[in-house]
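Only one protein chain is missing from this complex, and each of the others stays in its spot.
For reference, chains read A and B in written order, and residue numbers begin at 1 within each chain.
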Amino acid sequence: MKSKKFSDLFTRLREKHPLVHHITNYVTVNDCANITISAGAAPVMADAPEEVCEMVMYAGALVLNIGTLNRGQIESMILAGGMANDRHIPIVLDPVGAGATRFRTDSAQRLLDELKITILKGNAGEVGVLAGAEGKVKGVDSHGVTGDAVKIARNFARDAGITVVVSGITDIVTDGKRILLVDNGHPMMGSISGTGCMAASVTGAFAAVSDDPVIASAAALAAFGIAGEKAASGARGPYTFKVALFDEMAALKPEDIASGAKIRSK
Amino acid sequence: MKSKKFSDLFTRLREKHPLVHHITNYVTVNDCANITISAGAAPVMADAPEEVCEMVMYAGALVLNIGTLNRGQIESMILAGGMANDRHIPIVLDPVGAGATRFRTDSAQRLLDELKITILKGNAGEVGVLAGAEGKVKGVDSHGVTGDAVKIARNFARDAGITVVVSGITDIVTDGKRILLVDNGHPMMGSISGTGCMAASVTGAFAAVSDDPVIASAAALAAFGIAGEKAASGARGPYTFKVALFDEMAALKPEDIASGAKIRSK
Partner (left out) sequence: MKSKKFSDLFTRLREKHPLVHHITNYVTVNDCANITISAGAAPVMADAPEEVCEMVMYAGALVLNIGTLNRGQIESMILAGGMANDRHIPIVLDPVGAGATRFRTDSAQRLLDELKITILKGNAGEVGVLAGAEGKVKGVDSHGVTGDAVKIARNFARDAGITVVVSGITDIVTDGKRILLVDNGHPMMGSISGTGCMAASVTGAFAAVSDDPVIASAAALAAFGIAGEKAASGARGPYTFKVALFDEMAALKPEDIASGAKIRSK
């Protein structure tokens, strides 16, 4: 696929340096902050109900991640998300662990119901549960993209009016009409904690400078995946890989996306 | 001591890839997640009262760490721990800072009273306070294993019906009958934040695949200590050491434990 619109978006991200407001988990929050900076954006983390509406108004995108959710945090997400919707600020939702506990599934569902989510990014299991197709999309991570996974994601995106991203060896990006598949990335990205959360942060950064969530998501996943590919080449193990991942993301150039993005239409 | 049962346990850990549920502090939580992955297990962090009972049911072990405790978190620990006890899922308790404040001492004591803890892992000061022998076990970190420390740990383990691990230059592992001493590790492990918490995570990973908490604890401490020894060899300072620690833990092989474990019976 012609990669110019993806690399141009990266150029724009680096020029605009948008603020990405995160309400996220305390496990990988530092990684999310650093990858956001490396991508070319500015992170802010704030979750107090007293301030989230004010903070999100400065932001180019809002990233909601339920990795270590609690009741108060979900309320803050609803507050911040409502303001983001009013201001047409894109929202990326990472429904970490949806399907694992009822609290996670219900909270993710509530965020989808009460907010206009722009991009829902999860693995096959998480997206499958929220699409009401539990179990049917399992196996994508290990077996590649099945026809089922693409169809479920597409139908879910169409019915919900959102962009759905299913992460895996091949990432699926769809708004119900267009379907893009992204083949960038490296198995070492699974050897550390936080790459899923970081992918959501990078997606937020790209979404902040684009009106097209499908293009923004695919560009973000390609950029982050290419950084992962480069980082893996010299890594002696998971943490030298992690260190290199931030360095490579920061060093990434639009032409790296133009030449290295593996994005195809389906 | 014959190391085969320790190295075999590591083989089993890598094969089984158990989930280790953490309710832990926000300072070192990312390190705990990454060392769990490097050891061969899968971490999950969840502390909301609405979900901890459901989450722990998937886990092979539960790690409770009071490093940045608060009232709500202790309640979640009680809930998750109760379910873990019902399901015979081993619990590792790291009573960080017990003795430093009444809140820490009382909370650790309450967890010991209301739950059946499998492995209590602390430094000499923390364990001494909980054993009711405050002050008597001080000095182990700097002066090696004193007879007192071993005796207090053994008696405490016997009386409480738990396995007690006292970390130090020489780690003590005892269930009140058996006493194992582990001499692996490196002084650089004290030059970064989090190695104590990480040791508890690795202990949880090993406990998840073993019915013998004494063997699991000693194997875990030896494995983590050997990774520390290897990491120290090329480190230029504390953070290159930290980076290497995860890499070495991930690269560790059962034969490294077979050849490198310094575990002796007392």
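Going forward, a contact is a pair of C-beta atoms (placed from the backbone, for glycine too) under 8 Å apart; a residue touches a chain by one contact, two chains touch by 3 or more.
Everything quoted here is computed from the prediction, not taken from an experiment.
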Completion exercise
Per the whole complex, from B:18, B:67 or B:128 the residue touching the absent chain is B:67
Exercise for the section: With the missing chain put back, which residues of chain B would touch it? List them for me. Expected result: 25-28, 30-31, 67-71, 97, 100-104, 191-194, 236-240, 242-243
Problem - Missing-chain contacts mapped onto chain A - result: 26, 29-30, 33-34, 37-38, 43-48, 50-51, 54-55, 58, 242-248, 250-251
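To be clear about the criterion, only the chains that are shown with their structure count from here on.
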Exercise for the section: Report the inter-chain centroid distance for chain A and chain B in whole angstrom, where each centroid is the mean of the CA atoms. Expected result: 34
